[in-house]
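Remarks on the structure that follows.
All protein chains of the complex are present and in place, except for one that has been dropped.
Going in written order, the chains are labelled A and B, and every chain counts its residues from 1.
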């Protein structure tokens, strides 16, 4: 724990150092130019900030209009939401400029501004807005802001300085927006593939105390893991005695997946239930045979129907018998050979 | 003879079956003490069956696995059948991934099934309102 904290501190220290170095070099560069340049930067800053303050509503309105007018606009984000975003971002830009933070660090360093940009991008990522439309949305703010700056007082060189500042500010906002958008999309894809895994591996109750997982399509390690977790959970919930894994719909498996299937069988047994595998195709039988797995402890049936038949017999036998019921023996026990007491009990 | 043993784990007797369970906070010394206590009780009580409920165990590492396997073998040699009941799904998954199959250890889904397998079942009619 202490190491991590130390590392985090070191990292923070490094980034602060870099930031300081950058701003120092900027200052030096402007210093070697003319004193007037520093003044020009301050003037531009004040001018843009002033426009943001006095014309906040006009800028926000104009930005919303520009977005609505864009050909890529598809209505995924409602106009009222656009207006809220605009108010938040315009306000954040003003307070970022007022904070005196260097313009090139404002988007990354100013908390309110950073949040306004990321929220805007994540919303578009979630609503399925295209990356182009998201980029254009941020660029449209540049237009709205420049128009407001032009309306204000000042000569051409002041206007140029302000335009430069607006560009710097909104280009970094655009970069952050794009990065956030991509991360947001990736997160959605990850979540969807997890959900897809869940729905593609349903555990169904076939009979009293009998569960089945009908698997269809390609099995990979991730899916086999989900099957194992879902199946064991369902066994516990339903107090199932027999679990059937039907792989009729699985064309082929690699050795890793075959091994995971065998692990699943063993895990089911450790929980105290029996596991049957049905519908093994010849090609899969070959893979399993090549693995050299001892199949004497694995119960298999040709079809799901045969497996269900065997499962029902198993549960019926155990509810009627005096003992040998509902018990699994690790490696060595198999269907019909559950021995009360095991091999040494009769000694 | 019910109550806390040196290992801090109670061992109850129901007819010729001993019923006990492992706690999550079992350290190595207690596990060894528990093994000794249980084998002594099997002999003294003439038990024919032992139910070890592990539904409260949040992890089983190779040491606990070894303890369970040795207990099963010792009990068999003393004439008693051991059933381990109630293993949690994450524990079962982790055990097989560790490469431990608890060879020779009989398992049951829960304590009730385990007791039934040991021949200890309710023959008298269930109380009013209970499920048969």
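FYI, a contact is a pair of C-beta atoms (placed from the backbone, for glycine too) under 8 Å apart; a residue touches a chain by one contact, two chains touch by 3 or more.
Criterion: contacts and distances are computed from a predicted model.
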item: Among "Thiamine biosynthesis protein ThiS", "4Fe-4S dicluster domain-containing protein", "Energy-coupling factor transporter transmembrane protein EcfT" or "ATP-binding protein", the UniProt name of the subunit that does not appear here; value: "ATP-binding protein"
item: Selected residue (touches chain absent from view) among B:38, B:52, B:83 or B:100; value: B:100
item: Of B:40, B:59 or B:77, the residue in touch with the unshown chain; value: B:59
item: Residues of chain B in contact with the chain not shown; value: 25, 27-29, 58-63, 65-66, 89-91, 93-94, 97-100
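We take it that only the chains that are shown with their structure count from here on.
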item: Chain B residues touching chain A - in the complex, by the definition given at the top; value: 73, 76-77, 79, 81, 83, 85-89, 91-93, 95-97, 101-110, 113-114, 116-119
item: Complex contact set, residues of chain A against chain B; value: 228-229, 232-233, 235-236, 239-241, 263-264, 266-273, 322-333, 340-342, 344-345, 347
